[in-house]
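Only one protein chain is missing from this complex, and each of the others stays in its spot.
Up next is chain A:
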C-alpha cells in the first residue's frame, strides 16, 4: 500500500503551483529601484592579443552611464578555482589567471572584454556595439592532442605548456596494470569521444548587484545552485568583501544541471559596479550569449583497454583520456575528469587492477566544468561500452559477462580509492530482465524487420559516487572547500516549523521532500513545515546542490537538527507531564508517557517553549530552534541497470528509441514521484547526449552550434515513455535516512544503453564491422558508419 504522507509518499510538489502558474520569482523578475543595465562586450575571435579597447564612441552614446574595461576593475581579483589537482609526479596543476574582464589576451569566443552600463538594456547593447577592441588575432588552439605538441601555440603564455595536469590514478598500479594487459587472454580496446555539451538550463543566467551606502552591505541576486559558495568565492577571492557584509540571494532558479554551480565574471562585475556607480546593476544573459559564456560539459577523448581471462573475468583496465578544460579553469573543472571520473572506473565490477591517466588541456574554447553527472557519465560510458565490445568479441552474452564480474560483497574497496558501502547489482539486473521483457525481444525484432527496420537491444549498468562528500577526504584530494551541509529548524510557538537549509532547490523538489522528512519524524502534517532556501541572509552555511547530494547531505543535516528539536521537546513535555524525559514517546505529533495514558499535544509543547510560564528554565533554554551541520563519512553509491531498445532505419540512419527501462537502487525513497521525475529528466538528458547534442567549433574556434538551429536539444517526441523502477533498495549505511541520491543517475546510465542498442541493431542487421559510433548518434553518423 503506497503511503499517502511522510517518507515514502508521492506528495505533490508544492512548488509546482507557483512554477506552473507563472508566479515563480526568478532573478530576472527582480527589478530594483534605480537599477542600471549591463551589457558585456565579448570576443568574437577565439584567440588574440588584446592591444587596446576604444570606448570613446560608446561612452558618448545615449543613456550610457559608464563603460568598464579591465583597467577599471581596480582591486578586483581573478575568478578562483576551487580544486587543485596534483599531477602524477606530485606537482600541482598549472593554474592560469582568470580575469573578470580580459587582460592582454582574449582566449575564447565569448571572453568578456568590456562592459557597458546604461539606463536601459537596449542602450547598453547599442553602446556595446560601439566598443572597439583592438585585437591581433593568433592561431587558435583547438585540437586536444595537438595542443600538447612541443611547438603548440600557448593559450596562456605564463604557463609552460597547454597541459593543466597529467594525472595518474592509481599511479602505483601503473606497472601491474601494464603487465596484466600485456599477458591477458583477451584485451578489448576502444577509442571514443565523449562530446562537448552545452547545458541549456531553461532559465538563462542573471545577476543583479546592489550596494547599500547606509550600511556598506553588498547584495547579489543571482541564478545560482549554491549562493553560499558564491558568497565565499566572490567575497573572499574576487571582491574582498567579508561574508558578513555580503548577501547572496538565489531565488527561484530555472534549472542548472551544473552550469549554475560556478562563480562567473558577470556576478562579480555586477556586485562591483553597483558599489562603483551607487546604483543597482542588472545583467540578463541572452540565450545566444549563454551558449558562449555558460561553462560547457564533458569533452573527453579516451582510449580504454579491458583485459579479460578466458572465462570473461576482468583482470585489468587502463584508460587514457584527454580532457578539455577550455580557456580557463572554471570553479570545479579540475575535479571532474579526475576525482569524479577516475574513482568510478571500477563500475559495478571486481576489476582488481585499474589505471587511469588523464591529461587536462587548455584550448581556446569556453571553459568546461561539471554538467549533470560530471565525470561519472564519462566513466560509465567508456566502461560500459568496452564491456559490451568485449562481450561481442568473446561471444559471451553482455548481461552474463557483467554478472560474472559484479561486486557482490559489501563493503567493497575498489582499486580506485573508494569503498562501496552497500548495493545489490544482481537484484537491479534481475528486475531489469523482468521488466524489459528480453524474452520477447526476438519477436519484436522480427516485427521491426518486417517493416524494414533494424531492432537492437542495449543493456548496461552504472554506479555513481554521490552525496558529495566527506570533507576530510576531498581535502586530501585537492578540494579547497568542505562539503558538508547545514540546517536550522525553527519551531514557532503555535507549532509550525520553518526549516532553513543551505541546500538549494532549482527543480529538485526540496520544498516538498524535505518537508516530508521533517513531518514524518515528528508525525505532523507536511503543510506545517516550510522549507526556506536560497538566501545567505536567512539560511545556514551550505555548499549547495549538485552531485546528487541534497537529500543525502542536506537532508541528513535536517534530520540531525530535527532530532535535536525532538530531544528538547521531549524534555519540555516531560516537565509538563511531570515525567522523566526517557519515558516520553513521540507519536503522530503527540507526546505521551510510556505505559500511561498521559499525553500532551505538539502545540502544547511548542507553546510552552515560547511562553515559559511553567518551564524548567534552570535546565533548558526557552524557545525551540536548533541547527546541525552534517559532514558525511563516505560517498553514497546509487547503482542500477538500464535497457534500451531501438529501431534503426537503414535507409536514413535514423534511430528511434522504442523503449527505455531503468532499474535503480537509490536506497530509501522519500518521494517516489519526485524520484521518477528526476530519473525521467536524467534519461532525457542522457539520451539527448547520445542522440542529438553536440557543441561544435570550426577550425577558427567559432561555435558552429551556437543556437537551437544547430544545437539539437531532446524534445518529447524524440523520447519514448520511460519505465522506471526503484523497488530494489539497499539503504545507504552511513546516513540517517539511508538515501543515496537520484538526480544524476539517468544522465549517467542512459548514454551507453542507447549506443549499445544501436551497435546491437547494426550487428544483428548484418553490419558486423560496426563496433562503435561516437555520440551523438545522428542519422548522418549512423548512415555514414553503415557505408
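To be clear about the criterion, a contact is a pair of C-beta atoms (placed from the backbone, for glycine too) under 8 Å apart; a residue touches a chain by one contact, two chains touch by 3 or more; residues count from 1.
Everything that follows uses one rule, which is that contacts and distances are computed from a predicted model.
The complex appears with one chain absent; UniProt names that chain "Carbon-monoxide dehydrogenase medium subunit" among the candidates "ABC transporter permease", "Protein-methionine-sulfoxide reductase catalytic subunit MsrP", "Carbon-monoxide dehydrogenase medium subunit" or "Aspartyl/glutamyl-tRNA(Asn/Gln) amidotransferase subunit B".
When you scan A:20, A:567, A:580 or A:704 for touch with the missing chain, the hit is A:704.
Only one of A:193, A:449 or A:712 touches the chain withheld from this view, namely A:712. Seen from chain A, the chain kept out of the figure touches residues 122, 125-126, 129, 288, 651-654, 692, 694, 696, 704-705, 708-713, 778-780, 783-784.
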